[in-house]
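With one protein chain withheld, the remaining protein chains of the complex are depicted in position.
A and B label the chains in the order they appear, each numbered from 1.
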Amino acid sequence: MREIIKSFTVSIWFMFLTFPIMVIKVNTIEKTIEWRWERLIFVGIGSFFLSFLWRYLITRKESGIKKAEAGEEIKQPLSQRFFEDRRLFFPALGGVIILTVTFPLFFSSYQTNIMTNALMYVMLGLGLNIVVGLAGLLDLGYVAFYAVGAYCYALLNYHFGIGFWAVLPIAAAMGALFGILLGFPVLRLRGDYLAIVTLGFGEMIRLILENWNKFSFGPSGIANIPRPTFFGYQFSFDHSFIYIYYLMISLTILTIFVVNRLQNSRIGRAWIALREDEIACQAMGIDIRKTKLTAFALGATWAGMVGVVFAAKTTFVNPASFTFMESAIILSLIVLGGMGSIIGVILGAFIFILLPEYLRAIEEYRMLVFGAAMVVMMVFRPQGLISNIRRTYEFRSSKKQ
Amino acid sequence: MEPLLEVKNLLMAFGGLLAIDGLDLTVNENEIVALIGPNGAGKTTLFNCITGIHKPTGGDIFINISNKKHYRINGLKPHKITESGMARTFQNIRLFPNMTVLENVMIGRHCRSHAGVAGAVLRNGKTRKEEKNIVEYCYNLLEKIELDPFVNEQAKNLPYGVQRRLEIVRAMATDPFLLLLDEPAAGMNNQETKELDALINKIRDEENIAILLIEHDMKLVMSLAEKIVVMDYGKKIAQGTPEEIKSNPVVIKAYLGEEDDT
Partner (left out) sequence: MDWLYFLELFLSGLTKGSIYALIALGYTMVYGIIQLINFAHGEVYMIGAFTGLIVASILTLLGLNTLSILLLASMAAIIYSAAYGFTIEKIAYKPLRQAPRLSPLISAIGMSIFLQNYVMIAQTSDFMPFPSLIPDFEFMEPYAHIIGSPELVIILTTMVVMIFLTVLIKFTRIGKAMRATAQDKGMAMLVGVNIDRVISMTFIIGTALAAVGGILTACHVGQINFYIGFLAGLKAFTAAVLGGIGSIPGAVLGGLVLGLTESFGTGYISSDYEDVFAFTLLILILIFRPAGILGRSTTQKV
């Protein structure tokens, strides 16, 4: 009974809270007011039940913490166990590979295009994951490097006619360069200041692109960017989508390969140590300046490359594609998937990009759900869907026991 | 023989407050030196100055490694100081909680290895060999300190006493000639303190590492240290063997009514 009263109070509170924004809609031109009372009922009922769920989850989380403190084994969630069990994981991986490779054969170019999109976000997510997930540097201006890549291709092509393949490495290098450029001034900043400065940096790049007409052609952007060629061969409109799809698959595999190797290397360990404790990290002989700069540079590289693909795919770039929302989407998909975990990021990207595409009904609510998901994930499962699995080592003597 | 570590007339001011006021200190090869004094005497600040976390306001800190020349380390970055051969632990344990025990120790090897981005991506022969060496070196070290059963555990899941020992192992992995331990026995029970006593002696005897430690547990200090330095209000008020310190009236006065039994 007490629970019901509690939920009832919550529901009344939310009905009060959402009343003006949800119910009343004024038309200031025709001077009419629309009352949408039915929404108030939805909010009331919805918040009544959600508050039960919320309290249940909070108690569960608290008992989980207590259990962990008492040293009890905590049951891993299903998703986690799935990826740790090799007998399940490898066949599944095989299936996924076959599916991705044959995808364009079975689906329309529209579907392929959506998949390409998702893959681009996978790559962006993996890049940002180096900075945020591994090195623990909250970068809210990641989209700037994406813009750098896209404009790199657009401008180099416009002025000098340089082709896609030549620009790809240039854009990667430019991404890294901008990463270092951003990295230098923020070396000394703590987590939350860093977040704001990177956010400012991202907005600044966009504003410069918008206002520096002579350089970037302002808000109207640059059109007629050529699609990529295959050893000089230009595909037809339809086929080029499939080509870009395979291109994105290869780039994504390259990213996964490199990021995986990096995270299990001396440098990757230094990044994680930096995330865990900056002071202890320095005291153990790690040059944190260098470590931070490599993280920024290697994270930004991928965004630079995806930027080129983006420009080639849409054949048009303008500053409106590179708003803070883009950075927020990339950040939220790695938060959802699991910071620091490659599989988590991939999963997060597919869920976040594909779900709204296929469930048209929720597309409008996409960012609303993203935002709510970020809050809920942080409160109840900060490690994301798939948490980072630490590598274990086996030794002869430890096996004996 | 020249001392390993030589602190001369060190000054450290925070705003108007002099946390360290003209301090002199030496640590010789293979020596265990204890730094004691009431809370707020400036002991941890001294550690922070020596290890580069704070930049001293004045004075000198020199180190001497057997064949190299005497050199001054004031204001060097912490990682440079660790590279030069001094490693520390922290008063309130600062492990990397979400990394495994082995990885924690492997971080200590960072400054003794070289693989870069290219090496990490290509994973060539040289990098693989280096990685293998790091893993083996760290495992051996863990075995020596008897932490090998925990090798794949996450640091945050370890019992308190093990965490303290792991921090020492992590510092040892940087291959130091001097270890700085900040209250290694804090929060330990009698049994654990005894084990720690044996461990510190073992590190000194078998690894030839000199030790400078801050400690409030007088029993441990008296049994371990060859030399004791007493600090109060940022100044050195006494120095000597445990016997001398025990009977020193200045020390007794500084500690009067401040019996610390942690």
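Remarks
Rule of thumb we're sticking to: a contact is a pair of C-beta atoms (placed from the backbone, for glycine too) under 8 Å apart; a residue touches a chain by one contact, two chains touch by 3 or more.
Quick caveat, the model's predicted, so the values are computed rather than measured.
The hidden chain makes contact, of the residues A:Y121, A:Y142, A:F201 or A:F296, with A:F201. The chain omitted from view is touched by exactly one of A:I58, A:A166 or A:L254, namely A:I58.
Mapped onto chain A, contacts with the missing chain fall at residues 13, 16-18, 20-22, 24-26, 28-29, 31, 33, 39, 58, 61, 136, 138, 140, 185-186, 188-189, 191-193, 195-197, 199-201, 203-204, 207-208, 211, 279, 324-325, 328, 331-332, 335, 364-365, 367-368, 370-375, 377-379, 382.
As a convention for this text, only the chains that are shown with their structure count from here on.
Taking each chain's centre as the average of its CA atoms, chain A and chain B sit 41 Å apart. On the chain A side of its complex with chain B, the touching residues are 71, 258, 261-262, 265-270, 272-273, 276-277, 279-288, 294, 298, 388, 390-393, 395, 397-398, 401. Contact residues on chain B toward chain A in their complex (touch as defined above): 51-53, 77-79, 82-83, 87-88, 90, 94-100, 102-103, 106-108, 110-113, 115-117, 119-121, 123, 127, 130-131, 134-135, 139, 143, 148-149, 151-152, 154, 157, 170-171, 174.
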